[in-house]
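The complex appears here minus one protein chain, its other protein chains still in place.
Chain IDs A and B follow the sequence of writing; residue 1 opens each chain.
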Amino acid sequence: MSDDAQTPEGVRPEVAAAVGDWRAYVEAKMGFRNHWYPVRFSNELAEGQLITLQVLGEKLLLKRIDGKVYAIRDRCLHRGVPLSRKPDCYTKDTITCWYHGYTYRFQTGELVNILAVPDSRLIGRRKIQSFPCQEAKGLIFVFIGDMDPVPPLSQDVPPGFLDDDVMILGKHRVVNSNWRLGAENGFDALHIFIHKDTTLRHFRTFNFPIGHTPLPGAVQVVEDADGPKGVIDDFAQHKPIWDGVIDGRVVVRGPRSQQVQGTSASVGTSIWLPGVLKVEQFPLPGLTQFEWYVPIDGKTHLYVQTIGQQVQTDEDRQDFASNFESIYKPHGLDGFNADDIWAREVTEPFYADDYGWVDEMLCEPDTTILEWRRLASRANRGVQTPQDLR
Amino acid sequence: MSDDAQTPEGVRPEVAAAVGDWRAYVEAKMGFRNHWYPVRFSNELAEGQLITLQVLGEKLLLKRIDGKVYAIRDRCLHRGVPLSRKPDCYTKDTITCWYHGYTYRFQTGELVNILAVPDSRLIGRRKIQSFPCQEAKGLIFVFIGDMDPVPPLSQDVPPGFLDDDVMILGKHRVVNSNWRLGAENGFDALHIFIHKDTTLRHFRTFNFPIGHTPLPGAVQVVEDADGPKGVIDDFAQHKPIWDGVIDGRVVVRGPRSQQVQGTSASVGTSIWLPGVLKVEQFPLPGLTQFEWYVPIDGKTHLYVQTIGQQVQTDEDRQDFASNFESIYKPHGLDGFNADDIWAREVTEPFYADDYGWVDEMLCEPDTTILEWRRLASRANRGVQTPQDLR
Partner (left out) sequence: MSDDAQTPEGVRPEVAAAVGDWRAYVEAKMGFRNHWYPVRFSNELAEGQLITLQVLGEKLLLKRIDGKVYAIRDRCLHRGVPLSRKPDCYTKDTITCWYHGYTYRFQTGELVNILAVPDSRLIGRRKIQSFPCQEAKGLIFVFIGDMDPVPPLSQDVPPGFLDDDVMILGKHRVVNSNWRLGAENGFDALHIFIHKDTTLRHFRTFNFPIGHTPLPGAVQVVEDADGPKGVIDDFAQHKPIWDGVIDGRVVVRGPRSQQVQGTSASVGTSIWLPGVLKVEQFPLPGLTQFEWYVPIDGKTHLYVQTIGQQVQTDEDRQDFASNFESIYKPHGLDGFNADDIWAREVTEPFYADDYGWVDEMLCEPDTTILEWRRLASRANRGVQTPQDLR
């Protein structure tokens, strides 16, 4: 639309200035830098396999070498071409640019040779950008940033996710909205209104109010120096709304069962930096849903949905895997969350020109979302900018 | 193309400044605000039906309730989503946002409830933007603006359109050009050159010059305080050109009949704010063509074509309707005007970057078009800007 000036982060200065204590959040259109992000499941990258993907605007090449995953930028230092256009891997550890032979070591990014100019003084003195990788719970995490030393992964995942006895299964898909609309959709207790007709009902007895407002004390901010930073919303301390009333008439009712306790389908949610949600006792009691909204660029995110369950035995593991395939994935991650996906996508245009952040008209329960925006603005390790992609 | 600075209206400042006394016209890329525009025919909106459409950049929801048409902005106050994505109409008079239950009354725009937060203090204190609607002659008109009181419709339609004994029939279609190129194409007496081969010839005897130039006195500006504002071009006071000459040789001739009088297929045209043309005695004698160029956004307009005829009896009405379907629509609105549509669409790129307004090379008869630009710049009630859409 308009071609106004932009901040270095690529947002409207008037909007960034107007939001006060969550300015960094508005600027983080492409996500927060110097954090760990899951990008694929481990079983999607076999030994010796090379894949490309994009995260926080960075186009990456990932390769698994002797079991370990390495990531470098998919752009030759010489003249900027994608190495992946015609990958020349003459040795296990290296990739050679198809254009003039600049050759990089995956483990370090080092320019180890230029095949066509073997005596160049650049050799051994230059590095392509490389990114730390770590696998945990069957996911490949990449650290997008240049912080040294790299903070531990445990600071960037929700509490409980890395627990020894928790088994994680999941899936991912691309969503056409900014990552923040994913995060806010997930953490938004109020949006339960959209899930009224979920098929999950056939698989459990729900208490499903049409809304619920946090009472004082429901929301807790976690900001310990050495742990994950997040905001917790405890649904036990919510006031549920069961009847929707218009002009004095009840027009819609949330299903309420005497068989189950609690005010909602979950007992509570929490959102953590750099953009990952934990939903407790969901999609069924005994399960935890962990889901990431990983920025791909400013307009799309990778929705990484996982479910965790405590397992002790191989039989536990097999049962969980079987239920995941037959129930949790089709009716939870696909069925229930399908509504979340289109909701984020149709919210995108309002925020895409930044004005949405000041033109929105939040209501009282949305203070939980504001807590998240403030926490994220305070506790992030940096904002990704277009200049970081040069 | 270029990313130069823009005026608040979204045009190049150097161009707006250069055109002097028709600056507002150049700025009115998205149309003139605080005017009435036809958007659909009445029979396109049944009782209880909900439709969406766009006009002057505004995305609207229209609903007919107890016979009357109401229009509100199709964007929830809360987080900006389109209400139309999943319309929840729990009562006849209201629409509830599918996301968190913000509920609006169509007649007033009032936020009457938030289903998920029934005790919010926003309720009853906020309004979604609503737009006055009025039906006349089988058309639904919407007033795009916030003027109070709203001026009468009669000031925004050509003289004669609302006459009691006039029956109106028509059609509409989207044209891929700015609305001003539609208006200028219509009012441009010179462009008769493009219609040389119209099939309308088979339905009447035409005097069809290849051009005609207004003599002094042909053009009259109407600018009464309480009536419609427009420019009238009287073809009786034109000098017709019958022969096209190149290098001394006649290369093309306009058909000229001894059977009919006058210099052209019509006896005259006039153009009125906010962008509506009246063509007298056209497409056949005894008829009047009224047509609107309604801005959809800066790049497209809704071409609302209507034909009016004086009718006294039901038989008159039936004859008119029958002729409209069999002759006037296929050979006039479709056949004859098809050339106008592609002409506007291929003119679009030259004006799209604003430079066309200063780079064009008008000739003498184009002074009629300049009169229109000046009148429109003086007499409009406001210019629609991107900020009006926030």
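Quick notes
Here is the rule we go by: a contact is a pair of C-beta atoms (placed from the backbone, for glycine too) under 8 Å apart; a residue touches a chain by one contact, two chains touch by 3 or more.
These figures come from a predicted structure and were not determined experimentally.
Listed residues A:Asn34, A:Thr103 or A:Asn380: the one in touch with the omitted chain is A:Thr103.
Of the candidate positions B:Ala46, B:Ala225 or B:Cys363, contact with the unshown chain belongs to B:Cys363. For chain A, the residues in touch with the chain missing from this view are 3-6, 10, 75, 77-82, 85, 90-91, 93-94, 96, 98-101, 103, 112-118, 120-122, 126, 386, 390. Although one chain is not displayed, its contacts with chain B can still be listed: residues 1-3, 188, 190-194, 210-213, 241, 244-247, 249, 251-252, 342-343, 346-347, 349-351, 355-356, 359-365.
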